[in-house]
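In what follows, a single structure is set out as structure tokens and then discussed.
Removed from the display is one protein chain of the complex; every other protein chain stays in position.
For chain A:
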Amino acid sequence: MSSRRWRESSRTNMSEEQITQLLSTLRQLLPEIPHSHSHKASSAAKVLKQTCNYIKTLHREVDDLSDRLSQLLATIDADSAEAAIIRSLLI
């Protein structure tokens, strides 16, 4: 009985460790926001909130860029020669 409980609790600790690790990776990805009183350790809830906001920002940027590109590419004919040039420029 006790061994099973030990096993279960160790499994819980593993997944908690996993989550902590993943959250710290997530925190590194998020853009730095200067707080007036910045705490070193931001809570998991704060990280999630920043993540949601960041994803929304990225969605808006994609939408914005699609708008701009639809106006710009109107004048360029996206045939193979030009696409190849653009591709080689970006690489």
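Going forward, a residue touches a chain if its C-beta (ideal position, glycine included) is under 8 Å from a C-beta of that chain, and two chains touch if they have at least 3 such contacts; residues count from 1.
The definition used in the following text is that contacts and distances are computed from a predicted model.
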- [ ] Assuming one chain is omitted from the figure, identify its UniProt name from "Glutamyl-tRNA(Gln) amidotransferase subunit B, mitochondrial", "Cysteine dioxygenase", "AP complex subunit sigma" or "IBH1-like N-terminal domain-containing protein".
- [x] "IBH1-like N-terminal domain-containing protein"
Task: chain A, residues in touch with the chain not shown (by the definition above) - done: 11-13, 15-16, 18-20, 22-23, 25-26, 29, 43-45, 48-49, 51-52, 54-56, 58-59, 61-63, 65-76, 78-80, 83, 86-87, 89-91
